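Of the protein chains in this complex, one is absent; all others appear in place.
For reference, chains read A and B in written order, and residue numbers begin at 1 within each chain.
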Amino acid sequence: MARLVEVAHFLGAELQGNGDHQVDGLATLASAGPKHISFLANSKYTHQLASCNAAAVLLQPHQAHLFRGNKILLDNPYLGYARLSTWFAEPFVYCGMASSAQIDPTAQIASGVNVSPGVVIGPSVCIEAGVNIGPNCVIGAHSVLGYGTQLEANVTLYHHVRLGQRNLVHASAVLGSDGFGFAKEAHQWIKIEQLGGVVTGDDVEIGAGTTIDRGALDDTYIGHGVKLDNQVQIAHNVVIGDHTAIAGCTAIAGSTKIGKHCTIAGACGIVGHLTLADNVHITAMSLVTHSIERSGTYSSGTGLQQNSQWRRNAVRFKQLEQLAKRIKMLEQQLQR
Amino acid sequence: MARLVEVAHFLGAELQGNGDHQVDGLATLASAGPKHISFLANSKYTHQLASCNAAAVLLQPHQAHLFRGNKILLDNPYLGYARLSTWFAEPFVYCGMASSAQIDPTAQIASGVNVSPGVVIGPSVCIEAGVNIGPNCVIGAHSVLGYGTQLEANVTLYHHVRLGQRNLVHASAVLGSDGFGFAKEAHQWIKIEQLGGVVTGDDVEIGAGTTIDRGALDDTYIGHGVKLDNQVQIAHNVVIGDHTAIAGCTAIAGSTKIGKHCTIAGACGIVGHLTLADNVHITAMSLVTHSIERSGTYSSGTGLQQNSQWRRNAVRFKQLEQLAKRIKMLEQQLQR
Partner (left out) sequence: MARLVEVAHFLGAELQGNGDHQVDGLATLASAGPKHISFLANSKYTHQLASCNAAAVLLQPHQAHLFRGNKILLDNPYLGYARLSTWFAEPFVYCGMASSAQIDPTAQIASGVNVSPGVVIGPSVCIEAGVNIGPNCVIGAHSVLGYGTQLEANVTLYHHVRLGQRNLVHASAVLGSDGFGFAKEAHQWIKIEQLGGVVTGDDVEIGAGTTIDRGALDDTYIGHGVKLDNQVQIAHNVVIGDHTAIAGCTAIAGSTKIGKHCTIAGACGIVGHLTLADNVHITAMSLVTHSIERSGTYSSGTGLQQNSQWRRNAVRFKQLEQLAKRIKMLEQQLQR
């Protein structure tokens, strides 16, 4: 429970209306009730303001006239909503050290760290203050969890995985599994032991089921402020630049270097040993097969069609080289 | 062990042959032995009936003459096989409450629920009768498991995940992880706490390694009878209509609404904020970038070719706009 005047003060925003009005949650314009704060972040929802029952709405100053009720005015309502959302986050459940956790006696664990039931912590692990470890997580030897980092349930860190401060790692993520490295000998694959580790910067978020392989010799590196969605695959020795965001199910092959401030949409594939510049944006389900030297937006693939039409076009795709030659020939015939 | 007369009675089917013949399993036509029941569901296997050793074969009435041995006649042999398969399913292994399970004292657990070793159940969880929970599962605060639901091993449910009746959730699936939501402030990503939950209907099956994010404010919703294969990714606030089936490795981005009775093949990508009508079918590895208003089958991508040919065509794809203009110019020249 908070009063609107406190909300406005927290956001450094201007309040127009009843500062004593009590609020206890956040909601969309369509579903907000009289104790909810809402926000307008996309102009296509402007019409919902007329019938919105929210206690107050976060608006840009020039939008103030669009809502009759209490309003909280600030330059970036979506950012205000993000900030305010932290007030309502679920607290971490387990306090202290669960008796069923198995902790190697050589592990160093700061006081106040919360370790849930079923957690297994290996030798020489170092866990800094403010860390929360969810149920049934496994942390391999010599790994480090920086200040304020949180692991959700069933996370696996192999040995020599070093997470920065305030990382959030979602359930079933795996960091430090072996890179996919083999040498060939007489038609058989000979394993190359993966001797590097994984290092992350500060403020990294790693989605559920995401896998990050350890490096072959050097470390795999995830920069500061990087956000990885669910089921992303990061191969060995990949480097992700600071503040890059990668959406779900994208796969990045070995030794590729992604720049800073990039956004990679979902279900993309990026082949190995490439370099992508800073501020590169890749649209959904694109395949990146060469390095990208200039910032910009890049795509591959084809658009969706009804299957019957698509089939005919897909057949023609297989004849494209031939079609292009026929066009060339027609041009030559006409010139003569 | 059962007699053929019991099998036929269970299926409401007509038995032709020896009703006292004992059977103890199901098998394909090719591998069936004299105590196995088999079935013909695809006409391309009809020739295997001649040498089939099965105790009995499920056939459509008009196919009865194709097999010399015992036959069980019904309209849909494949459905009969599905029904009969439940006779031979492996039973759940753990009975009662494992002593190593860690259960919050505020959790409400119906009598007869089976909880395996290593399970962790948080505060205010509600578990209805007939539920089976596999080893090392984690169930977050305030979550609900409806009657007859089963979690296989290493499943993670975050807080406020509410499953309907008779759900089956496979190993390493994650429900309720944070949606991928961030606001931008001066080139950094500010986390938006994900305050909604996940709700599923009845008779939902969720594959191994599948991830379903909680909603940002409202819930992510999976309808009745929905079947999700392995490694499917469902982003925050997605809605999946009743009886829709989604094959492996498909990713659906945030706030998209899929209709009822749809089938989405494997490895598809569906971008965010779209609406797909009922009875829409998407073929494998298609990218859906716009809403679909009419039922039907849709596709994108190109067909497989030998790499040497494909390379030439892929180069031409990059010139398609130019090729189309050259065709237009040729047409204009000819008209003159």
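Observations
Here, contacts are C-beta pairs under 8 Å (C-beta built on N, C-alpha and C of every residue); 3 or more make two chains touch, one makes a residue touch a chain.
Here the structure is a predicted model, which is why all the values come from computation and not from measurement.
Of B:R83, B:K184 or B:K257, it is B:R83 that touches the chain left out of the display.
Here one chain is not drawn; of A:G122, A:G146 or A:G241, the residue touching it is A:G122.
Touching the omitted chain from chain B are residues 25-28, 31, 76, 78-79, 81-83, 85-86, 88-90, 93, 98, 100, 116-118, 134-136, 152-154, 168, 170-172, 203, 205, 207-209, 225, 227, 229-231, 243, 245, 247-249, 261, 265-267, 284-285, 301-308, 310-311, 314-315, 317-321, 323-324, 327, 330-331, 334. Residue positions on chain A in contact with the hidden chain: 100, 102, 118, 120, 122-123, 136, 138, 140-141, 154, 156, 158-160, 172, 174, 177-178, 180-185, 187-193, 195, 209, 211, 213, 217-218, 231, 233, 235, 249, 251, 253, 267, 269, 271, 281, 283, 286-290, 292, 296-303, 305, 309, 312-313, 315-317, 319-320, 323, 326-327, 330, 333-334, in rising order.
We adopt the following convention: only the chains that are shown with their structure count from here on.
We define each chain's centre as the mean of its Cα atoms; on that basis chain A and chain B are separated by 25 Å.
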